[in-house]
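Following this message is one structure expressed as structure tokens.
A single protein chain has been removed from this complex, and every other one stays in its place.
Right after this comes chain A.
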Amino acid sequence: MSGFVVDSTVSSGNSSVAIPTDISGQILDLDEDDDLEVFSKDTTVTDGSSFNASMQTSPASMINQYKFEEDAEDTKDIFVTVDNPESHVTAIETYITYRVVTKTTRSEFDSSEFEVRRRYQDFLWLKGRLEEAHPTLIVHPLPEKFVVKGMVERFNEDFIETRRRALHRFLNKIAEHPIFSSSEDFKIFLTAASGELTSYKKQGPGFLSRMGETVKAVAAAVRGVRNRPQEFTEMQEYVEAFSQKISSLDKVTQRIVREQKEYLEELKECGPTYALWSQSEEELAEPLKDVAGCVDRCCKETEEQVKNLNDNLIPVLHEYALCTDTLKAVLRRRDNIQADFEAKTEALATKKADRDTMRDDLDKAEDRLEWANNALKSDWTRWQKDMRTDLRSAFVDTAERNVNYYEKCLAVWESFLHSQRTDAEGNGNVDFS
């Protein structure tokens, strides 16, 4: 089973899961990857109440295990926050670190609270590790590296804040993921002191073995997959279409923000103009000043609304746009695993020598494929559910904020009307029909 990172993940996942005493008969014949064990056993991801000791570890049953995750909300036992960005200046570079605070009751953690500082590179490393370990699981995207506009952009306050929020969401998605949250790399990321992390990062398969794997991956990609199961083709078509839609939504929302900002620029001049006018008037001075005040208040609300769109809806849409790249990569990797299996099947049929080794390889490739397919199918369901929840709440939130915005402006103008009415009644004129 070459190509997977040797990982010292503890085989039991959730601390609330009851581990059967004898699992030897159920262990698949996998030598290196402990992560796969986490997957292959009944011990994965289920909470105690739904655990069935006699459950067969068939690929089919693995899919079902994900469904239990719906209870995870109530049994959340790890809380991660990312905050407190700080700038660090060294002789060579300037960079930002973020404080990562973890609170957990999980037994595999030595303590219940951890506080470490991490930089963007570290997050990238974690993502890479998770992807390598689980090529067909879906890792939530990281915020992009700085948009090219020169060095200055990187340290812009808004940029740092947007990135901080995205990093926070990233870690929380990892923590909520049935497989990833039990990853040793994740644990190290959350708990290790900076020095420890650096040395830990240096471990892992050597450069050469990774190179070897890349070559194999390229070869597999070139070969292409022959008999892709229909469901994965459908997935690919969906991802294609979804990618277009979500990126359109991202663009539309950004356009709305732009137009709103320009509207705000013009509106900002209205209030002062009414105020200027009031200075030339006598009877009209009061109502004109009031109108000026109303317009100014509406300006503030509009500013708030723009900020909301920027801080809430746009990041979510953007992240799901990035997700589609991840999904495409995952589907590609699955295809490669299948292509590899197909190649090995062909090789066995045609070659005469080394049949035993080849059969061994073939069996491993077959298992790998089956595992990859099931992993993807389960994670796909989980991802879709997550996507639906995230996008729904983002849009509901946006709609709510818009309602709020209009309600506030409404109150502003109604109070103006009210003051004019009481004035008029006092003066005995004006018809309000």
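Some observations on this one:
Here is the rule we use: a contact is a pair of C-beta atoms (placed from the backbone, for glycine too) under 8 Å apart; a residue touches a chain by one contact, two chains touch by 3 or more; residues count from 1.
Please note the rule applied: contacts and distances are computed from a predicted model.
Per the UniProt record, the absent chain's protein name among "Coatomer subunit zeta", "Sorting nexin 4", "serine C-palmitoyltransferase" or "Glycerol-3-phosphate acyltransferase 4" is "Sorting nexin 4". Here one chain is not drawn; of A:Tyr95, A:Phe159, A:Tyr200 or A:Phe395, the residue touching it is A:Phe395. In the complete assembly, the contact with the undisplayed chain comes from A:Leu249, out of A:Ala192, A:Leu249 or A:Leu369. The hidden chain makes contact, of the residues A:Val101, A:Ile160 or A:Cys270, with A:Cys270. Summarising the interface, chain A meets the missing chain with residues 238, 241-242, 245-246, 248-249, 252, 255-256, 259-260, 262-263, 265-267, 269-270, 273-274, 276-277, 280-284, 287-288, 291, 294, 298, 388, 391-392, 395-396, 399-400, 402-403, 405-407, 409-410, 413-414, 416-417, 420, 429-430, 432.
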